[in-house]
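My questions will all concern the structure given below.
Only one protein chain is missing; all other protein chains are in place.
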Amino acid sequence: MEAGTTAPHVGHDPHDHIHPPPEGFIRKYVFSLDHKVIAFQYFITGLLFMLIAGSFAELIRLQLWEPNGAIMSHNAYDTMFTIHGTAMVWLVVIPLVTGALGNFVMPLQIGARDVAFPWLNMLSFWILPVAGLTLFSTFLAGGAHAGWTEYPPISLADGTAGALWCAAIFLVGISSTITGLNFMVTIIKMRAPGMTWTRMPLFIWASFATAFMNMFATVALSSALFALFLEHVFNVPFFDANRGGSAVLYEHMFWFYSHPAVYIFILPAFGVISEILPVFARKPIFGYKMIAFSSLAIAILSFAVWAHHMFPSGISPWLQLTFMIITYAIGVPTGIKVFSWIATLWAGRIHFTTAMLYAMGFLITFTFGGITGIFLASVPADFHEHGTYFVVAHFHYVVAGGALMGFLAAIPYWYPKATGRLMSERMGRWSFWLFFIGFNATFFPMHWLGLEGMPRRYASYVAFATGNPDAVFWNQFETVFSFLMVVSIGLLAWNMIWSIRHGKPAGINPWGARTLEWTISSPPPYYNFRKIPIVYDRPYDFDKPLPYRNLDNDIDAYPEPSPVLLRQEPVRAGA
Amino acid sequence: MAQTTAPQPQQIGPKGMGPGFWPYTIALTVLNVIFALLILFAPLDFIMPGWSHPVTDRAADIDGLFKFMSVFGFAIFCYVAGYVAYFAIVFRRRPGEPAGTIGVVVHDAPKLEFWWTVIPSVLLVILTGLSIVVWYKIQFGTGAPALTMEVIGHQFYFEYRYPGLKGSVYSQTDAMHLPIGKPVRILITSADVIHQFWAPEIRLKAAAVPGLVQNLNFTPTAPGTFDVACSEYCGVDHSVMQGKLVIESADKFEKWLAAQKQRAAAGAHPIPLARGNAASGKALFAQKCSACHAIAPFDKKIVGPGLAKLTDDPQHPTLVTGKSPTRDHIAEILENGYTGPIGAMPNRQANGLSDQNIADLVAYLVSLK
Amino acid sequence: MTEAQIEKIIALLGALLVGVTAAVQLRNDWAAKGLDALVTKVLLGLMAVGCVLAFLAAINVLGVHA
Partner (left out) sequence: MATAVATAPLAGHEAVAARYLEVDPVYAETRSIRLLGFVFFLLSDCVLFGAFIFAYVYLRISAPTWPPFVGNHRLPWFDTAFAALNSIVLFGSGVTMHFALENWKHLNRQKFYRWLIATIILGLGFLLGQAHEWTGVLRGGVTWPGSTMGASFFTLTGMHGFHVFVGVCYLTVLGLQARRGIYTGSKYFGLTAGTLYWHFVDVIWVVLFTLFYVW
């Protein structure tokens, strides 16, 4: 009550009411209601799952060292790619981009003290480790084999493991739905006074579109998996052709979620890029409204394109035509975003921080993934490319080169806010280049392997290698370079651990950024904002003073990157 | 609360678009034109050595579409990556620049935005139009088929059925044959799980979905022997679910079909089960059956059920076909294969079993107590 | 009178009563503002439609009648 009364136009009392931080280890770090702590929980959990799913990826690559399968049985290989895909999609990327990043950044950027329903937020985090354990417990039941899409009827052969798989992903679906709902309400209702829709930072626009999809699409996934679970356990014939069911029905139900899912991955990354580019190019984002509205357009259109995953899978020709056209249409808003980002770079004063390197790497790899998406969206071309390594290459460019790269850009960018220390720029540059080179060298050759005829999910490719002897070379090439990504992620992890103790103190605003989270201390206090700030413009006008009133701290009206950064020195231990 | 005052930042910007912008743009454009000419007029297998030669009329259409898409795709990527790299170099912050400098403040350029929305849209409309043309040809463009054949996916082989041929042709033992110059319709379905029929050289693929018949229509144009692969995950041996496709002249095709008919007519004779040898059956089991079956109780499944105590386990008769598992019944499954609630098993042609092999296996299986 | 006929007559009368009441409530609440009032109006309206459907089913216009 005490501080807020002095400020004019603060609005009403609830904004001045600050809860005391919780006491005790359990309330503080385990069952915490604080969005920042929950974000760290998501982050650590996601990274642990990434360790497992990533090591499966390396096992997959090692298996493909020889055409005949170098290290494991076909059965084991099938489990590897199934769990790799499942875990990467639902236990790594979605928790990281919505759970960790969204939870940490979103309430800070809209000037809120927490999300709308902190208790639900805690619940949706704690569902995740349970779901993860359930997923990995499929190994005890013989393993799930049918790929991350888990198409029946083949997935029904997995028995208990398949049912457990459904249960695990059903739980993740519940968790995502709750998060989406929570974020929707938070963004609609809890923005700081004066932050109108067109004054929101672009990350918030992206989070809003993501939350919208999370809330609606994920329930469809849960339904599909519920139906599959019923078929597993109670033999209910939704998908069994012998009793009138249809395997194609599952594909519809599954992709109705899983196409929006790829936008759930990528939109937060779009948001991150839209934040990082203007800060390090030191100029306003180009085409704010176009970027913001194209996020929404993508979110809405993404519900109407799912069947492009099913062109050869048994849908009528007229459906193929319709979905091809809508899929092409979604290329337009995506293109607008990319062009606007490039225009943001034009005539900037570009600082090559680690975050900026990742953001620019994102522009290149994501654009490439988007273009191969155009190839796959065309029905005739898809008839050739479907089910091959071309598809594998495409979605790794979009998910790893897009969503993950965006997330990797976000880590060095918001790390100082989260911990109060800057990460080592030198290690950061190394980890960027290792990742960028390793990533492209691993996935780029997959394009032509796929076009030449290498189908995906093959534990051995003897017949293909007989016809295309260079396939062995390229697979070994990919395997070697895929380990660069491992080194890069390891270095990143080490950088994060090292910098907690040895990183340079970050101060309130090391990057000279202008969104609200950079006006409070690093790490943010429990209540985020002692006084809720008032917003009277967009955060991107570098030539104008900061558009906020009522800030907690004394900060420059024209924030600049800290001198540490301007010299771009390698950060030394103990500095 | 009160923000400390700092001097207003100074904008640093280039004259025009930036040093060397237009020559660079022209260079990118020239690169694009060269690429476009190369890809439109050179054969694809010249650019990509492993690119398989199209052997049907539809495959050629798809390759044409692919070339156009490559031109557009390369152009977009070339400009995006090209300008990212160029701006990164030209507009980098120079060392020693005063602290407060910022880039040029531009929020919008409606004209530019209009064009970069319209041009990609037009490109996409063109690509959609081209795709629709090829799509139409694929779906409706092939005339009345001179040959209609069926492909049935099984775990883990393709079964081919030809009109007038009483038996089937199996992908493990024999190739699929198609005649040159005749419109073909391939009907595709599955007996168990979802498979996908694909030969890279014909470019088209279709999922074999249980309970659903899909079709592919085209006219083969060039001879040769090509790989057929299953491209939808279908189980443990998905990656060895391979076959061969032989495209040959209509005469040769007719000869091949006649030979198949003769072979089918000569088949069908009783198998001498009494002459079975359990010892060679055991060796054969290890070689042909042990990938899917263990010598274990019935419910210890690998792909198929465990086969210990085949004749005295009470679970067997109820779960298989209601018959008590006699020698004849085991032989029948080995001969015809099995498709049902507990899975699917290939038949003798698919497994490559001779009469004597079957007799040996039966002798071995009934000897397991 | 068969069981089905009795059921239909009760359904018919019930549909009239409930449908009319729902419609009246809808009219009364028409001026109410706020998200909850909006959602209530939509849901009440759909429920009135449901009553119409049940009514039509009860007089054998809709549905399959053995």
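Chains here go by letter, A, B and C, matching the order in which they are written, and residues are numbered from 1 within each.
In this text, contacts are C-beta pairs under 8 Å (C-beta built on N, C-alpha and C of every residue); 3 or more make two chains touch, one makes a residue touch a chain.
Just so it is clear, the model here is predicted, and its values are computed rather than measured.
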Neighbouring displayed chains - absent chain, whole complex: A, C
Touch with the omitted chain, as defined above, among A:I127, A:M215 or A:L449: A:M215
Positions on subunit C contacted by the hidden chain, ascending: 4-5, 7-8, 10-11, 14-15, 17-19, 21-22, 24-25, 28-29, 31-37, 39-40, 43-44, 46-47, 49-51, 53-54, 56-58, 62-66
On subunit A, residues whose C-beta touches the chain left out of the figure: 12-14, 17, 116-117, 177, 180-182, 184-185, 188-190, 215-217, 219-220, 222-224, 227, 230, 234-238, 243-246, 249, 252-253, 256
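The rule is short, and it goes like this: only the chains that are shown with their structure count from here on.
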Cα-centroid distance, subunit B relative to subunit C, in whole angstrom: 53
Cα-centroid distance, subunit A relative to subunit C, in whole angstrom: 46
Sequence positions of subunit B contacting 2 or more other chains: none
Two or more partner chains touched - positions in subunit A: none
Subunit B-touching residues of subunit A, taken from the complex the two chains share: 74-75, 78, 145-147, 151, 153-154, 157, 241-242, 245-248, 281-284, 286-288, 290, 312-314, 317, 320-321, 324-325, 328-329, 331-332, 335-336, 338-340, 342-343, 345-352, 360, 363-364, 367-368, 371-372, 374-375, 378-381, 383-384, 386-388, 448, 451-453, 455-464, 467-468, 470-471, 541-543, 545-546, 550-552, 554-558, 560-561, 563, 566
Touching residues (chain side subunit B, partner subunit A) in the complex: 1-9, 11-14, 17-18, 48-52, 58, 61-62, 65-66, 69, 72-73, 76-77, 80-81, 83-84, 87-88, 91-93, 97, 99-109, 112-113, 116-117, 120-121, 124-125, 127-128, 131-132, 134-135, 138-140, 192-194, 196, 198, 200, 203-207, 209-212, 214, 227, 229-240, 242, 303, 343
